[in-house]
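Just dropping this structure here.
Only one protein chain is missing; all other protein chains are in place.
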Amino acid sequence: MSNMLKFGIPKGSLENATVELFKKSGWQVSISSRSYFPGIDDSEMTCKLIRPQEMGRYVERATIDAGIAGRDWVSENQSDVVEVCEMVYSKVSRRPARWVLVANGDSNVKGPEDLAGATIATELVGFTKRYFSERNIPVNVEFSWGATEAKVVDGLCDAIVEVTETGSTIKANGLRIVCELMESVPVLIANKASWADPWKREKIEQIATLLKSSLAAENMVGLKMNAPGDKVEAITSVLPSLKNATVSHLYNSDWLSIESVMSEKEVRRVIPELIKLGAEGIIEYPLNKII
Amino acid sequence: MSNMLKFGIPKGSLENATVELFKKSGWQVSISSRSYFPGIDDSEMTCKLIRPQEMGRYVERATIDAGIAGRDWVSENQSDVVEVCEMVYSKVSRRPARWVLVANGDSNVKGPEDLAGATIATELVGFTKRYFSERNIPVNVEFSWGATEAKVVDGLCDAIVEVTETGSTIKANGLRIVCELMESVPVLIANKASWADPWKREKIEQIATLLKSSLAAENMVGLKMNAPGDKVEAITSVLPSLKNATVSHLYNSDWLSIESVMSEKEVRRVIPELIKLGAEGIIEYPLNKII
Amino acid sequence: MSNMLKFGIPKGSLENATVELFKKSGWQVSISSRSYFPGIDDSEMTCKLIRPQEMGRYVERATIDAGIAGRDWVSENQSDVVEVCEMVYSKVSRRPARWVLVANGDSNVKGPEDLAGATIATELVGFTKRYFSERNIPVNVEFSWGATEAKVVDGLCDAIVEVTETGSTIKANGLRIVCELMESVPVLIANKASWADPWKREKIEQIATLLKSSLAAENMVGLKMNAPGDKVEAITSVLPSLKNATVSHLYNSDWLSIESVMSEKEVRRVIPELIKLGAEGIIEYPLNKII
Amino acid sequence: MSNMLKFGIPKGSLENATVELFKKSGWQVSISSRSYFPGIDDSEMTCKLIRPQEMGRYVERATIDAGIAGRDWVSENQSDVVEVCEMVYSKVSRRPARWVLVANGDSNVKGPEDLAGATIATELVGFTKRYFSERNIPVNVEFSWGATEAKVVDGLCDAIVEVTETGSTIKANGLRIVCELMESVPVLIANKASWADPWKREKIEQIATLLKSSLAAENMVGLKMNAPGDKVEAITSVLPSLKNATVSHLYNSDWLSIESVMSEKEVRRVIPELIKLGAEGIIEYPLNKII
Amino acid sequence: MSNMLKFGIPKGSLENATVELFKKSGWQVSISSRSYFPGIDDSEMTCKLIRPQEMGRYVERATIDAGIAGRDWVSENQSDVVEVCEMVYSKVSRRPARWVLVANGDSNVKGPEDLAGATIATELVGFTKRYFSERNIPVNVEFSWGATEAKVVDGLCDAIVEVTETGSTIKANGLRIVCELMESVPVLIANKASWADPWKREKIEQIATLLKSSLAAENMVGLKMNAPGDKVEAITSVLPSLKNATVSHLYNSDWLSIESVMSEKEVRRVIPELIKLGAEGIIEYPLNKII
Partner (left out) sequence: MSNMLKFGIPKGSLENATVELFKKSGWQVSISSRSYFPGIDDSEMTCKLIRPQEMGRYVERATIDAGIAGRDWVSENQSDVVEVCEMVYSKVSRRPARWVLVANGDSNVKGPEDLAGATIATELVGFTKRYFSERNIPVNVEFSWGATEAKVVDGLCDAIVEVTETGSTIKANGLRIVCELMESVPVLIANKASWADPWKREKIEQIATLLKSSLAAENMVGLKMNAPGDKVEAITSVLPSLKNATVSHLYNSDWLSIESVMSEKEVRRVIPELIKLGAEGIIEYPLNKII
């Protein structure tokens, strides 16, 4: 169908964050437990919920035109697709996912080389095999159907390659990270033919722009204050240089209004300084998007 | 009691949305599971929780001065009240409620006329009787105590008249919408004597204005950007014409600040154009009310 | 450790509100069910979760430098600490906690003096003993391990001293408030030595300023509108005088933009007047902080 | 269809108890949230879930052959059906449902006669009208769509006729029972033609026998013990006379085994006496059915 | 370790049923959310929770001595293990799991042969490939990471091979079962060396006997009654012949006590007959095990 873009929402751990991100970007995606088809309020798009593990396969095959999934799975399947951009979900709890090599807390494994001859369980069989084979370490890699951490706790294998954000589940199970093998962030990928189609490419780029504007606004706020004319320079100099402050005259007065955008963390530092410099009527307000 | 307005909050499907709407409009309504009386932080108002089916009855009788309920139930009871305004809860999931005629998916019913002699179950007995009688189709309409869809599935009746938003529950049960009989939206209704009392009328109008301002702001956002003076006209011409943009000078510069209000959907269209036209420092911020 | 502030988050009824308050103030505090240590995204701070009953003890002893707890418990333990400021969680549901003397609904107790010789159960044993002893009323005060209301219902004691916000639980149990003994609000307290240390004091004051800015913004909103030049005076005179309105020229026009901050309740009153005075394009937007 | 019985399970408050009762009686009824049709593992029966308010209507009309519903609703609708037997769900929490006349706790209503001219809200409009009309008390009875207790609390009506088991919800709302108007128990009802059909009647009677056997076994247990021959008479005389005890010889001994059935409450009384009389090896075991 | 049996509990859909089955058989298995190791109150056993998909692998490799898993997965992996016995979880809701070929409800697929050239998604890749290859039907079988039904709904593949008990989820999604490919029941499997070890084999057989005794007792009950001597033959002839009835003399009487075991369904048939034949004091009691 021409002028219709088929987009893949990643099912599972990124699902809610992606729906929320679309919402902030102006699209209502509705996922119902009664239906596998997510709805979207854009007559030029349809959505499908797709496992991250399979996103690359379906984008490559043009079942969908574009979609979001972790780079780990896109590369695991060695899918032949276009990577449009990274989508760094920047909230504190959204550190990059790290694939790590994990052994029992009391084992003697110091590095990958200590695992020659061992059995390693993982969901990421292809990547793990390539990783050890590139280092000429002979290992037996086998597919794990989930609960992978339990396997090394239980002695069902010698080590695992598992994904983690903070490492806390691993520690809580008495396991130990031997080393990190790969970091992964979500990426927006597109089918090659779709990317070559001008209408589809513009649509994909529109989506990418708006999603990234919403991500950029996470943890960012607007700060607005009034200041006497002779303090404006001092005040603007303590504001973060991310964007130039917007300064405008006030009516019947030599005061000015100053407005700027910064992260919540910078606000913590800036406000005590602004007070000292004589800014008044300081207010902070929330932002939806920063372009 | 003079200078005290008694207001009816609709119990049930509109209850939470109404409480949230009052909150956005500046009133805290607190509904406790321990008490039937909702509290409200306005010394000139008291609230009662009332079933939509009975709202008209109690407003007509002056038990309460005004209230919100679906127009379907107000008209079912043919209550003699003033309809002050519609309250279109505009979120995507809040399409108008539709009362539809529903038959089994595999029945031969093509229209109301195919139901002559049939038994029809519904909660809206009065409306349904009037509908069929106006068309001279003899039917047996009987009151259904809920789970109305089950009745036609189970063969307990030939068809039903039931309310739906999206039709998905009906389809999921293997039923089929024959035709739509009525669309209904929530309305704010007032007792006739209360409406004639100047103080009460002003109070009711204040409530109506603020609730509508909050509804108008749903899915709307503010967009602010800086632009060189010679681009202002081009930029303002791509902004939706809902409200004129607010344009002001920036300090010590020939740039201007442009600020406008639009729906989230328009933002999707507008932002790529603004970037092309040279707007900078574009930010989007949320709104509570638009008057 | 120098340049490191140890801060106590109150466990229990104020816990979520405090974490949310820090979030609004620019700090992410993460409390995990797997760990007793809340994390905080500030390299100059560590947090501990501490019962309000024990906060004074640990601040006094310098186990932590500062913390938030109800003034009731700080004074119960007669802890020797600095009270930096009150933290009035101002939302409607956050009235000051009141410690009240409670008896059975049908008892004859009119005032504390009617309880001579009686047994009184309470969690606040020290305060209650001092209260009755100052009034020369001999009573037997005993520590209650919770479910204190049940004790007077059950006849296990003659009266209780219990904390309440609205009194509704007390009434629901058929009990009666005899009189109020003390009102309590949360306070930010600091260890005396920490307060004397310049770096720690500045850090504590930074926290206090930002938390109070966030509290000040609760239930407050920004209102922005355009007005013809000759209406500005009339319009600004109906705005609440909390902060001066910010007024600025519009481009190529004799209209002005007016912006002000007020409580949601004032908005209810002001908007009908602004409309009458000719204001246009009125929008209301949310605030995070007011300094 | 011949040799097929259509049976109505009451939807709502009796639903789970009825399904459990069928289970104890040897039938697996499966109610799925995905389907309106309950399944049953008996090739001679089909089930439907039907509101108690409508059970009489559908049995009378032969839509179903038989069903269980409260006698209150069967009589409200004055359905022309056969009442096969009462089904007294005997667990402690299953007291007969009582329809009571309820007024505000502080009203002066002493009896029905004090309500002349009043408005009474109830779900049981027909019964209530007949009740007051038989006593020549003119009242305005109106249908209540639920939350009936709230109506008298809220002053929407003068009194209500409502169903209750223990009266505790009524008391908790500050209301008062004026008097009881009717007691209701579940009944098994049958269509008149179905009852006249020999095969259907035998099937209905089989169901009635087994359901009643299961109900009879609720709170009943079996008690078994050994006793010397000369104590048998004394022991059997303290056992409840509900059923004769089963006494049998033991092998190579002059001891006897005694076995009897009684309620759990009688066990509390009997066991201390049995110990005194020299019974040994006393065990208590659970029962499923007593015929 | 000698005299220690390592046993695999299947994680997932059979997990709770298996724990409950061990409980009925006299073993307390405790699965904690804090630990991957289930505990068991038998000093001769340890347990591990293992995915059914991997059970065969770990039993074959002697990581565990024995375990329970569906025969589908044991055969998928072509594990070289001993199948000790079937474990037919006989409750109504536990029909054998069926692997079925599923296509869209409105497709033209009538049998496997209509799928030549198609893409089939399944978790059971090995079995599916063998199935089609034995029939010389060329298909592309690909591994599905779950939500397999969604794939055919969504058009991501042409057909799926999926497991189902009742087919109701398939129907609810608008899909259609083309044909059944395999039925699967849980089996108890053992490692070959463990089975050759006399102590381990005896232990495995003890477990098998007790688990099967508990399964045999599901839906079975004991029935006990008294009867006059001349009715015993008639009565015992209507009892199911599963086990001989136990008949014993009553003390000082020519009545006899008759006791037998049967399924709950047979009780429905038998009780009306027993009453007609003069049996008295009929009671039904629950059973834990039948050997």
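Which chain is which? They are A, B, C, D and E, in the order written, and residues in each are numbered from 1.
Following the convention adopted for this analysis, a contact is a pair of C-beta atoms (placed from the backbone, for glycine too) under 8 Å apart; a residue touches a chain by one contact, two chains touch by 3 or more.
This one's a predicted model, so the numbers in the text were calculated from it and none came from an experiment.
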Omitted chain's touching partners, listed by label: C, D, E
Residue of C:Leu156, C:Val185 or C:Ala208 touching the missing chain in the full complex: C:Leu156
Hidden partner chain, touching residue among E:Arg61, E:Lys171 or E:His249: E:His249
Which residue of D:Gln28, D:Asn77, D:Asn140 or D:Ser248 touches the chain not shown here: D:Ser248
Chain not shown: contacting residue from E:Asn3, E:Ser133, E:Thr169 or E:Gln206: E:Gln206
Hidden partner interface residues of chain E, rising order: 25-28, 30, 32, 34-35, 41-42, 205-206, 209-210, 213, 217, 222, 232, 243-244, 246-249, 256, 261, 285-291
Contacts of chain C with the absent chain, listed as residue ranges: 11, 36-37, 48-51, 53-54, 57-58, 63, 142, 144-147, 149-150, 153-156, 173
Positions on chain D where the hidden chain makes contact: 92-93, 168, 172, 221, 226, 248-252, 257, 264-265, 267-268, 271-272, 274-275, 281-286
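The rule is simple: only the chains that are shown with their structure count from here on.
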Fraction-based call for chain B against chain A, same above half, different below: different
Intercentroid distance (Cα basis), chain D paired with chain B, Å: 44
Chain centre separation in whole Å, for chain D relative to chain C (CA means): 52
Inter-chain centre distance, chain A versus chain C - centres from mean C-alpha coordinates, in Å: 36
Of all residues in chain E, the ones touching two or more other chains: 172
Topology of the chain contact graph, where touching chains are joined (line, ring, star, complete, other): other
Listing of all chain pairs that touch each other, if any do: A-B, A-C, A-E, B-C, B-D, D-E
